[in-house]
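Next up is a structure, given as structure tokens.
Of the protein chains in this complex, all but one are displayed in their positions.
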Amino acid sequence: MITPPDDSPTISCDAEDDPPASAPPGPLSATQQAEVAEQRAEATPTRRVVAPALEEVLYQPIPVLDRGFIRVVDYMGDDAAVVQAARVSYGRGTKRVSEDAGLIRYLMRHRHTTPFEMCEIKYHVKLPIFVARQWIRHRTANVNEYSARYSILDREFYVPAPEHLAAQSASNRQGRGAVLEGAEAARALDVLKDDAARAFDHYEELLNEDAAGNVMDPGRQGLARELARMNLPLNTYTQWYWKTDLHNLLHFLSLRADAHAQYEIRAYAEAMAETVKRWVPITYQAFEDYRLGGTQLSAAGLAAVKRMLAGEQVSQPDSGLSKREWRELMEALGRAP
Amino acid sequence: MITPPDDSPTISCDAEDDPPASAPPGPLSATQQAEVAEQRAEATPTRRVVAPALEEVLYQPIPVLDRGFIRVVDYMGDDAAVVQAARVSYGRGTKRVSEDAGLIRYLMRHRHTTPFEMCEIKYHVKLPIFVARQWIRHRTANVNEYSARYSILDREFYVPAPEHLAAQSASNRQGRGAVLEGAEAARALDVLKDDAARAFDHYEELLNEDAAGNVMDPGRQGLARELARMNLPLNTYTQWYWKTDLHNLLHFLSLRADAHAQYEIRAYAEAMAETVKRWVPITYQAFEDYRLGGTQLSAAGLAAVKRMLAGEQVSQPDSGLSKREWRELMEALGRAP
Amino acid sequence: MITPPDDSPTISCDAEDDPPASAPPGPLSATQQAEVAEQRAEATPTRRVVAPALEEVLYQPIPVLDRGFIRVVDYMGDDAAVVQAARVSYGRGTKRVSEDAGLIRYLMRHRHTTPFEMCEIKYHVKLPIFVARQWIRHRTANVNEYSARYSILDREFYVPAPEHLAAQSASNRQGRGAVLEGAEAARALDVLKDDAARAFDHYEELLNEDAAGNVMDPGRQGLARELARMNLPLNTYTQWYWKTDLHNLLHFLSLRADAHAQYEIRAYAEAMAETVKRWVPITYQAFEDYRLGGTQLSAAGLAAVKRMLAGEQVSQPDSGLSKREWRELMEALGRAP
Partner (left out) sequence: MITPPDDSPTISCDAEDDPPASAPPGPLSATQQAEVAEQRAEATPTRRVVAPALEEVLYQPIPVLDRGFIRVVDYMGDDAAVVQAARVSYGRGTKRVSEDAGLIRYLMRHRHTTPFEMCEIKYHVKLPIFVARQWIRHRTANVNEYSARYSILDREFYVPAPEHLAAQSASNRQGRGAVLEGAEAARALDVLKDDAARAFDHYEELLNEDAAGNVMDPGRQGLARELARMNLPLNTYTQWYWKTDLHNLLHFLSLRADAHAQYEIRAYAEAMAETVKRWVPITYQAFEDYRLGGTQLSAAGLAAVKRMLAGEQVSQPDSGLSKREWRELMEALGRAP
């Protein structure tokens, strides 16, 4: 978020409308829900292309994790816009649906990416800071984040659901193993909740301002917002407007909806994937067929497949593949290693 | 443009609809005009923000140079979307018009650029190749260009109007001087027209295919399109879909609508500026006030202004500025050098 | 940082070499200092251009804040490379030093930015996470960050020096006011230190692994690294390799070495500015003369200056400027408002 000066229009924080920390009813306060409802109530005629299934959920928050959400706040183009750009056409540029689908699938298969850049989408996202730090690595996007230099953050932090509280993987240094249970799980949740609660208490004390915006102690000045925020933990929720084109969004999904992605960002990617299906169904189907559902064979992997198809018995040692590569190949081919 | 394979849906070139080379009636053929009219006739309700003044000209070609045009084919957001992103708001995020304008002007003045990236626009442009080569240097945009590998280009090339046929500037190695007159002007126009006509004749001969798509000589194979095109001159018209965000568009305009830009690309920038005024009038006004109409003072230029304001007589030699810098400063201040 | 798989080469964390939390001797451990010294000891002949003053400090950490640093780990090009690219020359492309400087200053004055993109520099930076979150917004750069999914972070966090422990500004919502004093300052420092220490203690407990890499409690599994990190506060130190070109680096410095930037990131920008002076002294001087030391006048501001130079008395109300704009103009001109 940007920070207007002292003599600029006031930006109200609506802090009074936020749910009390003790009983969060859901990601949006009543005031926020009313604002969303008001946005959704209006419809205006446009000459632009419209994606009806996406309009249905426009502005509507889709819950992710315990207190986060995504919501589509604007979009531009649809499947036909991909075709239109690929044809550099004067009119709609589309033919029969089957022809358009054939062209879109051809473009996806042969990685002709520029026509997919002709569609654009904008999300409002509420997410924990540690997820935001992974997300922001995707550089071909536009971002406006809520500013904790200028405003005071809400008392909202992510605590994993019990089924996502996993141990460190023994085999994969950046993966998860079994779910924690019993006392260890309980203790972990307690630590996360207590430390976050204390950090927020101290954040307000440092600011010398409570959640309702009242000065706590008139005898103190209060630490600058840009400094006080450093006491908050990485599971604090932030929010941003995030805008990107369809090509870069699919690339984001291919990495972040993948099984290797951390669960918490994957949850966002999966919710976004549903909105993409509504927006550009033909493109999304092609994406599933040619990217998500397929596999990449290395030179040595391809050579091994050729030998196997020719009836040879091939084993890891004589395949030229490392143990790990061999295992990955057998998994991709649905065979026992 | 992208090139579907042999078994993909056919893309018709509509070559038969193009105006005959002898008597071009204007930038669009009758078929193309009908396609545009059909696009403009439909209106669909949307929950998205709509920019009414821009909708008025949506899809409508705006002529530029002798046979080029720009036309807006899609857009996303408006002035309110800038405000909404700057406030990371749940609802419309806008206040009274005067407050919104104040915030937009604040953002422009202090170069807070990210909220302006939240609006996006897409143009269909027909332009000479030498202009396209300057334009494409703006990298933060998405482009789909008509492919001369895949398709055959139309017989259309740019010839300057007599008043733009200028001599080389004597003082500025990349500028123009006086307008050419008389025999020299006539000869220049003849050369440009004749060479382009001959190049196009030979292009068709190399392709072994005339403008109507007929084989010219059944005894020849015809040179590949990707090779034959190399015979065409740089004033040949091409076309593309070009999409960018508002921040990058304003940056484009600040460089290309500037007096130092070559006239031919400036003509495009000026036509685009009119569409931006329709789209985001408050932002455009702020852009004029804080960018186009202002000036940048160097450290030495600022020091000279301070001395002048203090009543000193300052001359170039004791200003620390080079002759050229001094002249530029005096021009900016509206004073005699 | 990237995370190799189980059967990939081991990446040792050198955790045993890190300074004990109780008595940090400085930003680098003895082992790290030895590694840096080894890098600095070698010199190899190259045909590339060399920037001798930058070579002097190559690899050398320059302390920033209480436990951070920057160090240049590689670079490409120098002032002559800017000239060479601007001339698209076959050889060195440089003339007399005065001519080269004149060209560089011309390029800077007229915002011909592409030749400055032809120089590249790479830094290794250790910085608090809340600074990293501001920094990463500069998208035209390459980044490899130490991964807390894969590795365990060191017990290092930023605590402001007493003179930087400032109150919230009353006039600027994102600025700092007076320095805190007495009990309020002492309490703020205690809170920051205690909360960070507790968060780190709990981080190790959650991981079930102490700083020396030993399992703490064999009866527990330990929470996955990618989850445990969420308990850490935003003043935790992280580190990354960051690479960018000279044009984008100067843009970064113009925003982050500015008085409006938060002190903590400004401290990094100022340290980097010193390395840029060593690397490309002519370019840096031009940058100071035409960017840092100058000012931008708006259309209305320029009009006011013209009237003042013509001898008129101009006041805010009849200037067309807002109060804030008028105050900023008077400050820029060194006059009383």
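First chain written, first letter: the chains are A, B and C, and each begins at residue 1.
Following the convention adopted for this analysis, a contact is a pair of C-beta atoms (placed from the backbone, for glycine too) under 8 Å apart; a residue touches a chain by one contact, two chains touch by 3 or more.
Because the structure is predicted, anything quoted here is derived from the model rather than measured.
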Open item on the list: Tell me which of B:L28, B:L54, B:V72 or B:V143 is the one touching the absent chain.
Closed with: B:V143
Task: Hidden-chain contact residue, picked from the options C:V64, C:V143, C:L206 or C:M230 - done: C:V143
TODO: Name every residue on chain C in touch with the hidden partner chain.
DONE: 1-2, 4-5, 8-11, 28, 32, 34-36, 38-40, 42-50, 55, 58-59, 73-77, 81, 84-92, 95-96, 98-100, 102-103, 106-107, 112, 114-115, 117-118, 120, 122, 124, 142-146, 239-241, 243, 245
- [ ] Considering the whole complex rather than only what is displayed, give the residues of chain B touching the chain that is not shown.
- [x] 3-8, 128-130, 132-133, 136-137, 139-140, 143, 147, 149-151, 158, 160, 165-169, 171-178, 180, 184, 188, 191-192, 195-196, 198-199, 202, 205-207, 220-227, 229-236, 262, 322-324
Task: Interface residues of chain A (partner: the chain not displayed) - done: 109, 114, 137, 288-290, 292-302, 305-306, 308-309, 325, 332-335
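The rule is simple: only the chains that are shown with their structure count from here on.
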Open item on the list: Could you work out how far the Cα centre of chain A sits from that of chain B, in whole Å?
Closed with: 35
Task: In chain C, residues with contacts to at least two other chains - done: 137
